[in-house]
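One structure is given here, and the rest of the page talks about it.
Heads up, one of the protein chains got dropped from this complex, but the rest are sitting where they should.
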Amino acid sequence: MAGGLSLYAEGTSLLHRAHPLTKGVLTLSAIALAFIAPSLWWVVGILVVLLALVTAAGVLRRFFAVALAILLPITLLLLAVQGFANPLNRTVVFALGPIVYYREGLAFAALAALRIACLVSATFLFSFTTRPADIAEALMQRGLSPRMGYVVQSALQIIPQTLEMAGRIQDAQRARGLETQGSLPRRARAYLPLMLPLVLSSLVATQERAMALEVRGFGLKVKRIARYEFFDSTLQRALRWALALAVPGAIVARVAGWR
Amino acid sequence: MEVTRPALVFDRVGYAYEEAPREAVSDISLTIAEGEWVGVTGPTNAGKSTLCLLAMGLAPHFFGGRLKGGVTVLGKDSRQVSVIERSAEVGLLFQNPFTQVSGARERVDDEVAFGPECHGVARPEVEARVAEAMERVGIAHLAARHPMDLSGGQLQRLALAGLLAMRPAVLLLDEPTSQLDPAGAAAIFDVLAGLHQRGTTILMVEHRLERLCELCPRVVAMAAGRVIADGPPDEVFNREAVQERVGIPVFTRLARDGALPRPWPVRVGDAATAFAKSIA
Partner (left out) sequence: MPEIRLEDVRFAYPGGVDVYPEPGLTLALGDGVTALVGENGAGKTTLTKLLIGLLRPRAGSVTVQGEDVAKATVAAMARIVGYSFQNPDDQLFERTVRAEVSFGPRVLRKPVAEVERGVAWALEACGLKGREEVHPHDLGLSERKWVAIASALAGEPQVVVLDEPTLGQDYPSRERLRSLVAQLADMGRTVLVVTHDMDFVGEACSSTVVLSEGAVRYAGPTAAAFADRDLVDEAGIEPPHVTSLARRLGLGDAVSERAFLAALGR
């Protein structure tokens, strides 16, 4: 089953119900602050808040399944490379014969890994609790043209649709005896039989869809009616402003000597 | 049938696609009254789909090409109305349901709402129409699914629901049940029968002659871009030219092979009566 490219998980938590713009601002500012903040404990604080929100949204299990797969290898790689090879390395943590592990590298790796953890957590928090279509819808409610809104919405679906089409084509050619896996020459031979139908079918599909959209009145100049009322509140508006202002504020603080 | 104003008028229409050497349809003159249910059939390349595209205005507005004669739908000349404007009154169901979904919506119910929303229908009204359209074609239970996860048959129902939610006065259907199992097809034809009863004009392309004869009071048989017969199904399928170039319904062929006297029946009920008489 294709299901779109969406990571969205059905839910009714506060975060699921929050305005997409609130979640968008939250995500972007959390990422920005994590990279602006000067010291480890600030970043830990941001990560703790994000993880608390992930828990509150009821997607903790899903989060660990996906996020760990990305974060674990990155963290291990950072810890290994930096601890052994960071040019600032002075203070020895431990030594195994000729191999020496240093404290400066460890600190650098920990900060970098935590920042990446914030980036990944904030992104997944947003993806798990926000339908892709709602992003476009929220933007259209703030004045994005319906045509651009359609472009955003359909762009989010074009990859899974193309993958599905490619899967059907691959099935059809394999059933004729074409080997699509294996050695390079073998795969090169499979290129045309797989690509040509894909390109042609995509072109035809695009033309047919353009017709179908006209038949449904897409592009008619009428006053756009919001599809949903997103749940918004004074608190959310205040939060959006606060977060949005916190980012330039933090930059100014850093320049002024925040350590 | 009481006389009403015509819904569709083809007046000596010829049409050739861009760069095509020959016309896809030639010399078509047809008048379809409001509330009629007309079946269109014929072999491949007879021009059936082109007829639908002409009635919708996609030919020539979308395809370019050369249009001769006049196509008038609900009193409006094709040349003067854009497809988008016409979509307020006329709906077209394409052969391929996969490309008829908008490709932008992530839920079946949102997909059904796409057309009415484009037309600026008020929100509560959209909700009501979406619910009704999904219920009618039997996809209410799929409301929260992703359109891409649906089977061909389910997509075909979804595409039809998307049109019904726009409440068209004229429906153009190009093989509306090709992807459906017999029970699913029967359910869709029930929906169409209901619409027909409430006055919707339906032009339907269908290869299955038995269905066509059972459902449509009037059949247009086409071949090589021309109308070769137009009338009640019993009349149309008793013509030799139609039998030869378009085909012959099962019951008609049985009557012929069973040496019944002409005219041969085209529907199961008439066939039963005719055979019963001959047995007696």
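For clarity, chains are labelled A and B in written order, and residue numbers in each chain start from 1.
Just so we're on the same page, a residue touches a chain if its C-beta (ideal position, glycine included) is under 8 Å from a C-beta of that chain, and two chains touch if they have at least 3 such contacts.
Computed from a predicted structure; not experimentally measured.
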I'm checking contacts with the chain that's been left out. Which of A:69, A:99, A:175 or A:188 qualifies? A:175
Which residue, A:11, A:58, A:193 or A:219, contacts the hidden chain when the whole complex is considered? A:193
Please identify which residue in B:17, B:62 or B:275 touches the non-displayed chain. B:275
Consider the whole complex, including the chain that is not shown, and state which of B:43, B:120 or B:231 touches that chain. B:43
Logged for subunit A, residues touching the omitted partner chain are 1, 3, 165, 168-169, 171-179, 189, 192-193, 196-197, 200-201, 204
Taking the full complex into account, what residues of subunit B touch the chain not shown? 42-45, 95, 151-154, 175, 178-186, 207-210, 246-248, 250-251, 253-254, 257-259, 268, 271-272, 275-276, 279
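Note that only the chains that are shown with their structure count from here on.
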So, in the complex, the side of subunit A touching subunit B is made of residues 1-4, 6, 131-133, 150, 153-154, 157-158, 160-161, 164, 204-205, 208-220, 222-227
Can you name the residues of subunit B that touch subunit A in the complex? 56, 58, 62, 83-85, 87-88, 91-92, 94, 96, 98-106, 110, 113-115, 117-123, 126, 146, 148-149, 162-163, 166
